[in-house]
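Here you go, one structure.
Omission of a single protein chain aside, the complex is shown with its protein chains in their original locations.
Read from first to last, the chains carry the letters A and B; within each, the first residue is number 1.
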Amino acid sequence: MSEARNILEVEGLCVSYGKVEALHSAGIKVGQGQIVTVIGPNGAGKTTMLSSIMGVLPHTRGVIRFQGLEVGDAEVEQRVALGINLVPESRALFGEMSVEDNLLLGAFMRHRLGHRDHEQTMDEVFQIFPRLKERRAQHAGTLSGGERQMLAVARALMAKPALLMLDEPSLGLAPLIVREIFRVISDLKRTGVSILLVEQNARAALQVADYGYVLETGEIALEGASDQLIDDPKVVESYLGLGGRR
Amino acid sequence: MRPRLLLAGFLGLLLIAPRVVSEFHVTLLNYIGLYAIVALGLVLLTGVGGLTSFGQAAFVGLGAYTTAYLSTAQNLPGWCVALGGSPWIGLLAGIVVTTLVAFVLGLLTLRLSGHYLPLGTIAWGISLYFLFGNLEFLGGHTGMSGIPALSLLGFELRESRSFYYVIWAVVLVAVWLTQNLLDSREGRAIRALKGGVVMAEAMGVDTARSKVAVFLIAALFASVSGWLYAHLQRFVNPTPFGLHIGIEYLFMAVVGGSAHVWGALVGAGVITILKQWLQDWLPRLLGASGNFEMIVFGVMMIFVLQRARDGLWPILTRFVPRRAAKRELPHGALLPKKAAPEFGEVLLEAKNVFKRFGGLVANNNMSLTVRAGEVMALIGPNGAGKSTMFNCVSGVDSATEGEVLFRGEVVSALNSREIARLGMSRTFQHVRLLPTMTVLENVAIGGHLRGSKGVLPAMLHLERGEEASLLAEAARQIVRVGLRDSMFELAGSLALGQQRTLEIARALCADPCLLLLDEPAAGLRYLEKEALAELLRKLRGEGMGILLVEHDMDFVMGLADRVVVMEFGEKIAEGLPEEVQCDPAVVEAYLGGVD
Partner (left out) sequence: MDLQIALLLGQDGITNGAIYALLSLALVLVFTVTRVIFIPQGEFVAFGALTLASFQAGKTPGTLWLLIGAGVAVALVDITLALRSGVFRRIPGIVGWNLAYPALASAIVFLLKPSEFPLLAQIVLALALVVPLGPMLYRLAFQPLAEASVLVLLIVAVAVHLALVGLGLLFFGAEGSRTPAFSDASFDLGLVNVNGQTLWVVGASLLLIVVLGVFFERTIYGKALRATAMNRTGARLMGISTVMAGKLSFLLAALIGAFSGILIAPITTIYYDTGFLIGLKGFVGAIVGGLASYPIAAAGAILVGLLEAFSSFWASAFKEVIVFTLIIPVLVWRSLTTRHVEEDE
């Protein structure tokens, strides 16, 4: 029953924007408790893949199975209720609300489902991100770039997700903060959450991940254990466009 | 030939209708005609131009009240006594008054963006209505009677059967004028107002002027309809010029098909007949009197917008075979060209450009040059500030500090329209074209600055020579980029690669010496990229300067002569593609890394 140990299975996923197909039959698997990364150059279709797994974008073909259950037709809200959570590239914070309110809304679905444990969850989240506790009364819009990214991840954790999807968490951040973010990501693994990480910063992503996929122009070009991928020259080629000249 | 036959049949029916149908039905047809004129203006304004107005009834009122006042007033103030009496003077005066009022309202409300404009029309629709009802000299809420009948060539048009021909002649002339306008250089600019303002401005279209133009035309159509109404009814009061009637006009346009000229006639017909019928039946059915047709109209409108947002006309035309579009290559005199720069001449020079957004520095001391006959690539990872730089160069945005020179002239302070005029032409990262227009028409927008004939000659089709030259030029550019087979297809039906090529043809149609291409390879398949690179090489060979913003390294490396790499808003490397590729800073920027 190797299937049962995969929390997420995506098979033959195709997504189109109008006439343009951005994802052609892509397939990935995320094992229970693993960190899996999808890397690839800009415009390869990484964000499209996450959006479609979350249900924000409809897919034209393919299967999305979460904990063995086909969720391809479910609404975003239903997927949240099942335990899938996405931190989008834009962060999508509620800028004119306090850090605390942002976190509270992270637990909105749990509240609807009858769980009233958000205070305890918030304490746990504050332990991971002590900086946010200091800034709990501040508006999210006034935070620095790194803090915003922390808040976005923290808010997603408030939902106690089984699968956390992170879209380019390092985007636009200074190197020092990027390091901090990746430290948090590898720490999160210990809490038992499975993580699907989409990154352009390939080296950092592969350092924290167990397994990696390289997405290139909407197709999985390469996959493998991350310690193997990190030394694979083909990864460098796909990023720097050396492929065409060999 | 079928559609032409249908048109002939329709005209024939119009011609004999008053001879065969009852007085009542002639009156109904008269009203349909009057409403169709207003709805036609709304098709132009709303369906084509994308500007929504709920206030057209007020313009109808302006036309009606102006002629009513001038033709009935006993003691006009001295200076306008000469204007009294004749309906024809009333028509002229109505046109003048409407133009003035619409121009002022247009200046005020057309600046309003998005949904503020229709809210503004609601406001002045109500204001003008209450004004009609409260001004003593316009008869207040009781209105004015005793308006003289229209006389034409010595005949007094006292009966609705004779008036019928006047109304429908005006309808047909209005249809003719509108269709002529849409099929012209100015018409393409107007059609670009809906969803293509940024693109049109970049092609040199003064979109503010186009907006005022359609607004005035729509107001004048409404005003003429009001003039006809006043002399048909020979009585006016404020009721038919209120906001609810304004809403009804908009419904006519939307139900008929607001993007289609004939949709206005269908909409006016359907709503008018339905209203008549509902006003007969509903009070009997409901056992009370009142305007209950409003309920049906409201529900119908919701249904139309939910289920058939394009209205009835496209549904009707589905049953008629399409007239085969003209497929022959357009011919016309050659348009004058600007003098081409020497090979290797420096075209674009950005010197120490800084761009700050609040505390964020998006461009930090950026410099680059582009020469005639070379491809210069600006690359860098996501969020590096490439697009900001591109916008500073193309006049969409202006740099906080630093200078941008184009052919030796400082262009930092110019807007995108003025920059386009100098010979810099661009494409867009997210393709911006008008999907319901043909490839030929889309490309012809690029040549906007190379024509000069205005709205009036276009409406009367007095600009055919210039139009033929523009279309011929557009066709030449289409052939040049290799889209000849798709010239008469709708732009929206093309594959993405072809759409990107179309954008290049459109940019070429402006006769530029520098092309700015914003991620032209994004989303293209391998073969499409190859074809695009081939095209760009060909243009470079002809002496064109090309500035390419790209993130697709494969594409850039095979094509560019020189590369500038950006990260965090700064230039981190510059040189030949091979040099840049091996630069450790570039590798770091692209692959990232934590130590």
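Throughout what follows, a contact is a pair of C-beta atoms (placed from the backbone, for glycine too) under 8 Å apart; a residue touches a chain by one contact, two chains touch by 3 or more.
The structure displayed is predicted, hence computed values, not measured ones.
Enquirer: With respect to the chain omitted from the figure, which of B:W124, B:F221 or B:W313 is a touching residue?
Expert: B:W124
Enquirer: Among A:A92, A:A174 or A:A225, exactly one should touch the missing chain; which is it?
Expert: Looking across A:A92, A:A174 or A:A225, the contact with the absent chain belongs to A:A92.
Enquirer: For a quick check of understanding: of B:Y31, B:F297 or B:F390, which residue touches the chain that isn't displayed?
Expert: Final answer for the missing-chain contact: B:F297.
Enquirer: Spell out the interface residues on chain B facing the chain that's missing from view.
Expert: Residue positions of chain B that touch the missing chain: 50, 52, 54, 105, 108-109, 111-116, 118-120, 122-124, 126-127, 130-131, 134, 194-195, 197-198, 244, 247, 250-251, 254, 286, 288, 290-299, 301-302, 305-306, 309.
Enquirer: By the contact criterion defined above, which parts of chain A meet the unshown chain? Give residue numbers in ascending order.
Expert: Given the touch definition above, chain A has residues 54, 56, 75-77, 80-81, 85-86, 88, 90, 92-97, 101, 104-106, 108-109, 111-112, 155-156, 159 touching the missing chain.
Convention: only the chains that are shown with their structure count from here on.
Enquirer: Centroid of chain A to centroid of chain B, CA atoms only: how many Å?
Expert: Chain A and chain B have C-alpha centres separated by 42 Å.
Enquirer: Which chain A residues qualify as touching chain B in the complex?
Expert: 19-20, 22, 41-43, 168, 170-172, 175, 178-179, 182, 199-204, 207, 217, 235-236, 239-245
Enquirer: If we count contacts the way the header does, which residues on chain B are in touch with chain A in the complex?
Expert: 381-383, 495-496, 522-523, 525-526, 551-558, 581, 586-587, 590-594
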